[in-house]
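Left out: one protein chain. Kept in place: all the others.
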Amino acid sequence: MRYSGLSVLKEGLFGNKGWKPAWREPEPKAEYDVIIIGGGGHGLATAYYLAKNHGITNVAVLEKGYLGSGNVGRNTTIVRANYFLSGNSEFYSHSLKLWEGLELDLNYNVMHSQRGILNLFHSDGQRDAAARRGNAMVNQGDDAELLDREAVRRMVPYLDFEQTRFPIYGGLLHRRGGTARHDAVAWGFARGADMRGVDLIQNCEVTGIDIQDGRVRGVQTTRGPIRAKKVGIVAAGRSGQVAAMAGMRLPIESHVLQAFVTEGLKPVIDHVVTYGMGHFYISQSDKGGLVFGGDLDFYASYAARGNLPMLEHVMEAGMTLMPMIGKAKILRSWGGIVDMTPDGSPIIDRTDVGGLFVDCGWNYGGFKATPASGWCMAHLMATGEPHEVARRFRLDRFLTGHLLDEEGTGSQHNLH
Amino acid sequence: MRIAGKGLVDRNTPVGFRFDGKDYTGFQGDTLASALLASGVRVFGRSFKYHRPRGVMTAGSEEPCALVTIGRGAAQVPNVRATVQEIHAALDARGQNAWPSVNVDLMAMNDLFSPFFSAGFYYKTFMWPRKFWESLYEPAIRRAAGLGALSRKHNEDHYEKAYAFCDLLVVGSGPAGLMAALAAGRAGADVILAEEDHVMGGRLLAEMQEVAGQPGADWAAGVLAELATMPNVRLMTRTSITGAYDGGTFGALERVGLHLARPPMDLPQECFWRIVAKRAILATGAHERPIAFPNNDRPGVMMAGAVRAYLNRFGVAPGQTVAVFGNNDDAHRTVRDLKAAGVKVSALIDVREEATAPDGATLHAGAQVVDTVGRKGLREVVIADRSGQITRIPCDCLAISGGWNPALHLACHMNGRPVWREEIAAFVPQPGMVPGLAVAGAANGTFSTQACLAEGLEAAKAALSELGRKAKAVDLPQAEDGAYRLRAFWEVRGGKHRAWLDFSNDVTTKDVRLAAQENYRSVEHMKRYTTQGMAPDQGKNSNVAALAVLADATGRGIPETGITTFRPPYVPISVAALGAGGQGAGFAPQRFTTSHQASVERGAPMVEAGLWYRPSYFPRPGDQSWLDACNREVGFVRDRVGVCDVSTLGKIDIQGADAGRFLDLVYTNTFSTLKPGRVRYGLMLREDGMVMDDGTTACLAEGHYLMTTTTAAAGQVMRHLDFVAQAHCPAWDVHMISATEQWAQFAVAGPLARELLNTLLEEPVDGDTVPFLGVAPVRVMGVAGRLFRISFSGELGYEIAVPARYGAALYRDLVARAENLGGGAYGMEALNVLRIEKGFITHAEIHGRVTAFDIGLQGMVSAKKDCIGKGASTRPGLSGPEREQMVGLKPVPGSKSIGAGAHLFDEGAEPVRVNDQGYVTSVCWSPTLNSHLGLGFLINGRARIGTRVRLVDHLRKTDVICEVVHPVFFDPEGGRARG
């Protein structure tokens, strides 16, 4: 059924009895054209675009838990296209354009809010690096502005401009950047895929990948074997385990990334603000909670929970940058399992097994990539050829040295 | 209403305070909630979505409704639980999420539109037109949402963090916790007993029951008195254990000054503790749960246990006429206590048909509450008996009890899943969910006081045994040991009004059923779709009932439906407490060079260089801008002599018979051939083949080297060297230590550098005693130092090093001598110009994606030996004409200034990504060459020297043509440095 203001009014008048299920609850069929392993944001988006862009609807998404139970449901909801390297730049630019039409495309309000992202810098060197990146953004056709200290002060007067440890020199403003309601993204893609005939199968864990003569034939699951001509592994933090079922080792180490939210507060932070001298970024959700992100806890982990040091670091950074948040109270902390590649960029590629594809390595930034990841993975699985904006996300780039190390910290696991 | 003679508050110490602009008086020991209830206040706040009037529900930190704002100006704190905040003379509290006030709130019109505000309605609308989301819909939603408000002022209060260590952490001071602490304390263990309340004793303070033949509160006081005498026991009141983490680490929040009218200056508001405990006992009790029935959110509807707490502990009757509604025997206990205190009880409504009436109460067995009346305060409840017969019962307080949920949160913080226990209709923890943590008492689903005491004792004995300690004899006191009987009952069905589950977030049973109808059937989907359990109480009051409703709506049992994840913190923690110490300069250490004071005295702006501070330039009267100073200082070095503190560069002392071999492994070039007294420039790669750092290393003696690193990479290089030594060559004789802080080192550069130095060295030097790239021990004014003949400016240059304690004096002396020679001190700006003119790289160039090939130093990678990074650097993608290579850039004459961060394009090409040919990393105005200069990276750049490129900086509106030149702009033969 179609959602609209009118349908909300009509259903409200009649006791909301007429709302239909957002998606079906199908039993798995014996065979599909395509199986997507992983019912997170990227897997659901892949299924959606397979159906919508390529007319491939005999598709199953297999999810071991509930739809959207991975990182799409536990991130800090940032959406941006502010990359420097060619390879990343065009991909995230494409993704942001998809975001900008996502509500109307999905007929689901994902609350994409282009409230602006301000990356602060704190030295001349950081200003130069910000300018370099900002110019790359404009080269790509996206937006960027370099703000000086006074312009930053006008925009976010609540920062500590006097006492903070590392003075604020200015900021790189990306007006089209912002946030979205993360669960809604998963649900919107799920509903859209389901409406086009995709089977979304929850509580169905893949336990094996069937390969014969170098080609994938199907998967083993906790709900029985399912045959398929093509299989896509879109399993984020669990990519390594799933790939191992196909005898592969991936250039991925899984880490825990924490995030934090405060109790609800009246509007106080209107943008996304990031700190340049510590691991700290912040936005305020529409419900009123301040949403904080930091960096990895920095140890391999599948626990989806973190420890105190990063939590405290993030809050210390918050106190030096914007001490007005001191009286807000942290309500909840959580962790996601992120699939870290050596160079910090993702992989959307074929594998050595015929019909088996991988979409993984989203590091700590997969949420904003959700639509384009699905779009490009669907393109790859449907046509066999990489999409033009995802050509650099190759599995063999570490072997060949065609790296995409946006941060320049090194294409080694221990450095990102 | 206070009841004469009841309660534990100090009736001899009245305390005045303010709420919503009015003055009230309570007593020492009161919370804001108890004092206001005693004064007849009923409306404490407004609900999140519908702005319904809300009163007090509980008597603890789990309070979902009575959230207030306290303090003014920068001291304003939103979302304070009135049930926890103690009153004091300076307390100025007010309701929140209402306009103009909680009593008259215009936002309450939201309630009229509630049919359209069903769960998830916002996902279905507000999509068109697209631009309206940011400009119209979202701002309206944001304004309506949220609870309290921040002041927008910088924090002015003091917060702290601390560590504590103990053998046994006991969480909670009810019967189980007190017994555990007593047994462990007597056995000599190092014990921390943490209690969230401001008084220890837990439910013993709130119930009328005896322990060991005396009132429970008296028994608790006796135990506490004994514990207080034990030096091995720390009693921490007002301390909530907030999280269980790895390795026996617990987070804890202590409210230190929040209850004081005039806290001493040295006292923080709050302290966040990291408690490391070898063992822990969780004795956190249980939370009573409400029942969902139509209009169950009126002010005056309160948990039965909270009614008893206000009555027995605070001597406050929350109403004149109380009705009680429940599904278990605790409801009966409430009737008994109220009647004993002389409070009128108008009815006991028990959903159990078999219930029997306590003495003198009007029992409605098998009946249910089907509606309530009284918008800003309960006036009556409407009940239906088994046959549907309706009765209206007058009451201004309804005590409800749907049973108890163990407060097992901390046990679940490390991903352990609790199990459902049917007979108490609650989730209970399983053993071993948190290593080293045992659960005792009501937190474990054990509800009689006698059994709680016994479990606390047993848990302590087990912990002591694991700690290798012998338990001393502790008598188990006698206490109430009644069975806990209940019939699981979650919601009253069939009413046409909304029945609340989550009182904070305004989630009703209809919302949960709608989620199920729309196939958000997973408990996580239901939570996220309806926002059930996401409010400040994190579902402590409502989660279990909500999933019971979901289970019913989906035809599943509760265990199959499952429960959402328990996450830290157990109670919210202020950002200021978690971030204590970070505000202002405290966020990171500050490192100062020995010349800092002298530079400040000369008026130099000090700029951050990592954690260090370095002088930017040295202004003089008459300067029009920093550029005048910079140009002058460049002139000192090019024409006379300049002095610069370079102590911030990393210095690593490396010794041992295999030290040379070791340097060969970490540097691309060879150092084992370096003779004593000689210095060599070295390039260091990461194992991925990218340049990590560069610098010089001096051979001080056979098997003794001093490596210098860049300021930025000093820590990284130290870590790397330690790794290479310990991982790849642990058997080699090589040892290293950072000596960065031990030596002050100053560059003395310029044509007159040697002349200057010879005025203060005890033994003058010439070009032979310390040749270019030489090092020698020297004595300077009686102090043993080192003299390096190295240059980062391209001039005749030395760096002189002395033990750090002589740095301040030497610097002043060097600068004075330089000034006598027509030179002087130079800062970072001039240093940068000097190095750009010479094409020397910094981390602006070696930014992590750069290979030796890219900077034209591929020849420095020795073919004769292995080195870190050599294997990976042979990958085809890391060299060749498609790589961006370092070049010099010179704008054509007459161009305006250029900025680092600009991108490069072919002349005439459109400045878009597909045409991007590179970028600029460093720029300067060169007074020496009278031109702007830039260093940058250009695709196949070395082959393009002599051609022209277009430089575009969209952000700073620059578009100029540059000549591509060799990156060494000045003195390419290097004669000046060697001279």
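Per-chain numbering from 1; labels A and B assigned in written order.
Keep in mind that, in the parts below, contacts are C-beta pairs under 8 Å (C-beta built on N, C-alpha and C of every residue); 3 or more make two chains touch, one makes a residue touch a chain.
Definition applied: contacts and distances are computed from a predicted model.
For the omitted chain of this complex, the UniProt record lists the protein as "Sarcosine oxidase subunit delta", which is one of "Sarcosine oxidase subunit delta", "PmbA protein", "Ion-translocating oxidoreductase complex subunit C" or "ABC transporter permease".
Although one chain is not drawn, the whole complex shows that of B:688, B:845, B:884 or B:916 it is B:688 that touches it. From the options B:124, B:313, B:870 or B:976, the residue with contact to the unseen chain in the full assembly is B:870. The hidden chain makes contact, of the residues B:143, B:421 or B:728, with B:728. Per the touch definition above, the residue from A:301, A:333, A:351 or A:409 contacting the chain not shown is A:301.
In the full complex, chain B touches the hidden chain at residues 163, 245-249, 274, 276, 414, 435, 687-688, 715, 718-719, 722-723, 726-728, 730-731, 866, 870-872, 874-875.
Residues of chain A in contact with the chain left out of this view: 238, 240-241, 244, 249-254, 298-303, 307, 309, 342, 398-399, 411-414.
The rule is short, and it goes like this: only the chains that are shown with their structure count from here on.
Residues 48, 76-79, 115-116, 118, 121-128, 130, 133-134, 138-139, 141-143, 145-155, 157, 159, 161, 243, 245-246, 249, 251, 272, 274, 413-415, 510, 514, 517-522, 524-525, 528-529, 531, 534-536, 538, 565, 567-569, 572-576, 578-588, 590, 607-608, 686-690, 843-844, 847-849, 872, 875-878, 899-903, 911-913, 916, 919-922, 952-956 of chain B are the ones that touch chain A when the two sit in their complex. Those residues of chain A that touch chain B in the complex are listed here as 3-5, 7-9, 11-13, 15-16, 19-25, 65-69, 73, 86, 89-90, 100-101, 103-104, 107-115, 122-125, 127-136, 138-141, 144-146, 158, 160, 163-167, 181, 183-184, 187-188, 202, 262-268, 277-278, 284, 286-288, 303-305, 307-308, 311-312, 314-320, 323-334, 342, 397, 399-403, 405, 407-412, 415.
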